[in-house]
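The complex appears here without one of its protein chains, the remainder shown in place.
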Amino acid sequence: MLDKTGIAKRIAQELQDGWYVNLGIGIPTLVANYVPDNITVEFQSENGILGMGPFPYDGEEDADLINAGKQTVTLQPGASVFDSATSFAMIRGNHVQLTVLGAMEVAQNGDIANWKIPGKMVKGMGGAMDLVASAENIIVAMMHTNKKGESKLLPSCSLPLTGVKCVTRIITNLAALEIKDGAFHLLERAPGVSVEEIKAATAGKLVVEGDIPEMIID
Amino acid sequence: MLDKTGIAKRIAQELQDGWYVNLGIGIPTLVANYVPDNITVEFQSENGILGMGPFPYDGEEDADLINAGKQTVTLQPGASVFDSATSFAMIRGNHVQLTVLGAMEVAQNGDIANWKIPGKMVKGMGGAMDLVASAENIIVAMMHTNKKGESKLLPSCSLPLTGVKCVTRIITNLAALEIKDGAFHLLERAPGVSVEEIKAATAGKLVVEGDIPEMIID
Amino acid sequence: MAINKVVANATEATEGIKDGMTLMLGGFGLCGIPENCISEMVKMNVKGLTCISNNAGVDDFGLGLLLQKKQIKKMISSYVGENDEFERQMLSGELEVDLIPQGSLAERCRAGGAGIPAFFTPAGYGTEVAEGKEVRDFNGKPHILESALTADFAIVKAWKGDTAGNLVFKAAARNFNPMMAMAGKITIAEVEELVPEGDLDPNFIHTPGIFVQRIFQGVDYEKRIEQRTVRQKG
Partner (left out) sequence: MAINKVVANATEATEGIKDGMTLMLGGFGLCGIPENCISEMVKMNVKGLTCISNNAGVDDFGLGLLLQKKQIKKMISSYVGENDEFERQMLSGELEVDLIPQGSLAERCRAGGAGIPAFFTPAGYGTEVAEGKEVRDFNGKPHILESALTADFAIVKAWKGDTAGNLVFKAAARNFNPMMAMAGKITIAEVEELVPEGDLDPNFIHTPGIFVQRIFQGVDYEKRIEQRTVRQKG
């Protein structure tokens, strides 16, 4: 089974040289720490940064330089900053090659819910609706099940949607999966996790074809 | 009768303190030379300048600093430069208080034609259609009649339109007129020009109420 | 000389803001927010406000200060977490909340300032956000029609500004400020440093002065950090 770091490391394997990447709050943010040495990617933060770097050294924080999660960050050489309209022009206009974000639920047709629990929690969608409606390449990073042990990979979402038919890939603590033809297709098992365990934790339609390899995580 | 300089001087009397003003090619460009001393206005050029100054001194021309008429210009202190989308955001968004432009024909309902003579001349509308569709305050600067002596103030335009029901005021070599309620209302006569001469040169509906004063031009 | 937009302070700058008005306020989280004008509005005790702002501050800072005093009737935002009083007022129905995708919010403000009354965007299609909105396919993909936003007053915060109203923002404190500056019937800019006209390079101005009606140099900026995250040296 993967911990959050493991999920981030596995997602980092999906990165390709020359990509601009938007990382959501939480696990996705960790992906930046595991970019393979032999490729160059730039991170976009929807509040207006391209070429975002790591957290600043203690004492060097700048209140005017935060990421979309409101964390203090730095700029890499070659970075640029811009307003929110320009930032979402990049996103909506499909200039960002990959979006990684968390989810409460994902449906087998690619629907995603991650912004609202009616009557209970409404934090808002932030930039997530723009990101999922626009990106061609969307990876969801999340636990396979919720705190009650219920599957988050469902036949259809029960919570208000963030976007429809948009998620292409999911990396969880148990597995790597692809969404196509209205089903979750199992690509890899997390280290030490069996296909049976994944089946048991997946409420939506799961397709298991051939031998499912175990992930290789450094 | 006014010459081009006179028309520009008369238009300059319409300027108000604190206004941003867009001046079209030709006579309108001359208006910048006659801003009253006691007011401050800033000139916008739709190719991306706010706070445009006079022509540069000989030898100080910069190929990268031109106005919408492609003439070399300068910047005033407090000026800014920007892209064409931002420039027309200013215009379309009604941040520019006055537009002054030339015309081939103006109709008594405020329609204007100034960009095309079918089969003969097609230079294009440039920024004129955006300007006339957006500005609340549009002054047309032109000769009262064309080269053949025909009136340019018409019951309706015969040439392809640039905009509909948009012109509010006209300053010609013969008169200052306001357009309202579907007619040209005579405000002032140019020096030495009689009401009869203006009537004769105006093909559209002309309203002459009371005594029409003669313009005072310095 | 350029048109002079200088007012003395936040009190002069906020003159005319009245109960029931719609305001836009720049900032992302607590980054780039107009601290001086917010404090002034707390003092003025202006009420029944509709506030268009990406976030709603935290309990004791930013727009949270207006929320504490129940001066806000309605929030139009994209993300309102990190604020308990907000959540309480919203869930109890005391506060109206219109949640908008962040990119649509930014674009709707820009549209309001740019004289574009409506535009199509894919964001929110198939979700609650699309309810009651026109849907149309472009390039085989469904989009929804979103309308422009404007405000009686837009209140923005810049790093530097000049007497002509030209603004320069710093780093990620730019965020929504430039678009909101465009969309206010009256736009107020508070700046950390007010300089004479001619001091800012015309080539590197983020918000041209035409969008700003009032400008003043703010005082006592706290610039609070919401999530102080650092790494250790070595």
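Here the chain labels run A, B and C in written order, and each chain numbers its own residues starting at 1.
Quick note on the criterion: a contact is a pair of C-beta atoms (placed from the backbone, for glycine too) under 8 Å apart; a residue touches a chain by one contact, two chains touch by 3 or more.
Please read all numbers here as calculations on a predicted model, not as lab measurements.
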- prompt: Thinking of the whole complex, not just what is shown, which of A:Leu15, A:Val96 or A:Leu206 touches the missing chain?
  reply: A:Val96
Query: In the complete assembly, which of A:Ser134, A:Asn173 or A:Thr202 touches the absent chain?
result: A:Ser134
Message: Just to verify: which one of B:Gly6, B:Gly78 or B:Gly127 makes contact with the chain not shown?
response: B:Gly127
- prompt: Can you list where subunit A touches the absent chain?
  reply: 18, 20, 40-42, 44, 50-51, 75-82, 85-86, 88-96, 134
Message: Residue by residue, what part of subunit C touches the chain that was omitted?
response: 107, 111, 114-122, 136, 138-139, 143, 147, 168-171, 202-204
Field: Touching residues on subunit B - with respect to the absent chain
entry: 45-49, 54-73, 75, 81-85, 87-88, 91-92, 111, 116, 119, 121-130, 133-134, 160-164
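Note that only the chains that are shown with their structure count from here on.
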Task: Counting only chain pairs that touch, give me the topology of the graph as line, ring, star, complete or other.
output: line
- request: Would you mind checking which chain's C-alpha centre is most distant from the centre of subunit C?
  value: B
- prompt: Taking each chain's centre as the mean of its CA atoms, how far is subunit B from subunit C in angstrom?
  reply: 36
Message: Based only on mean CA positions, could you tell me how far subunit A sits from subunit C in angstrom?
response: 28
Task: Would you kindly tell me how far, in whole Å, the mean C-alpha position of subunit B lies from that of subunit A?
output: 55
- prompt: By residue number and range, which residues of subunit C touch two or more other chains?
  reply: 110
Task: Among the residues of subunit A, pick out those that touch two or more other chains and give their numbers.
output: none
